[in-house]
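Only one protein chain is missing from this complex, and each of the others stays in its spot.
== subunit A ==
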Amino acid sequence: MSKTQGRPKLAVWKFASCDGCQLSLLDCEDELLQLADAVDIAYFMEASSEQVRGPYDLSLVEGSITTEADERRIREVREQSKALVTIGACATAGGIQALRNFADVQEFTAAVYAHPEYIATLKTSTPISTHVPVDFELQGCPINKKQLLEVISAFLHRRPPQVPPHSVCVECKLRGNVCVWVAHGTPCMGPVTHAGCGAICPAYSRGCYGCYGPKENPNTSSLCHWWQQELDADRATVVENLRNFNAAAPAFERESRRQEQRHGEE
């Protein structure tokens, strides 16, 4: 099958990440054949070692920037890509590895590696958008495969992706869940978290822990206030929920630092 002529070229790139988001693409099973029909999968190391040279019509980028080599490589990727879409919490917000941004990375490497002198890494883990212009950011840890297909379809057919940036609460209510915050007193990040997962955690009577990162217009300080005043959450719980997969997303980072600072003052 080499009817690559005329089909848009798709590339999938990996930076510092767990591969989970790329795997969502492989996990598409039924749609994977349709995808292979619609695009020429030109570069996707997770799926095939066959590589077609750029330029690419659409690049999906997974992972964050944590080394100088990454910094150089993402610029090359950008240069070769007509459209660049970041997928997942690492690529859009720095990922769990951005916890280093709140600490001393040298202390980490010294504690973890027998020979830390071999480790060449940056002090921070940063999202792709810190380094190059990004056309669309798909949030989630991992991303939702249906949303990924939606974004690819949208880019292929030049239409806006249907990825609403409202709260998880909207999905929770559409699904008919009973709100775990109001009915059980369980702290839930849903009101400040970007929709996309379909409100899975509240559907299983758990609080959302924010793995899709901030929604548009998030009011983290009001949420944290209520958690502490009315739901008996302690400062550590508040900070842990703001500071996980999307720790370096600006809205969450600002709030977690503010919470720590207030703690210091008390």
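Observations on the structure shown:
Rule of thumb we're sticking to: contacts are C-beta pairs under 8 Å (C-beta built on N, C-alpha and C of every residue); 3 or more make two chains touch, one makes a residue touch a chain; residues count from 1.
Following the convention adopted for this analysis, contacts and distances are computed from a predicted model.
Not every chain of the complex appears here, and the one that does not is recorded in UniProt as "4Fe-4S dicluster domain-containing protein", selected from "Acetolactate synthase small subunit", "Ribonucleoside-diphosphate reductase subunit beta", "4Fe-4S dicluster domain-containing protein" or "Acyl-CoA/acyl-ACP dehydrogenase". Looking at A:54, A:116 or A:165, the residue that reaches the missing chain in the full complex is A:165. Looking at A:103, A:174 or A:236, the residue that reaches the missing chain in the full complex is A:174. Along subunit A, the points of touch with the absent chain fall at residues 31, 34-35, 37-39, 149-150, 152-154, 156-157, 159, 162, 164-167, 169-170, 173-179, 181-185, 188, 190-192, 205, 216-219, 222-223, 225-226, 230.
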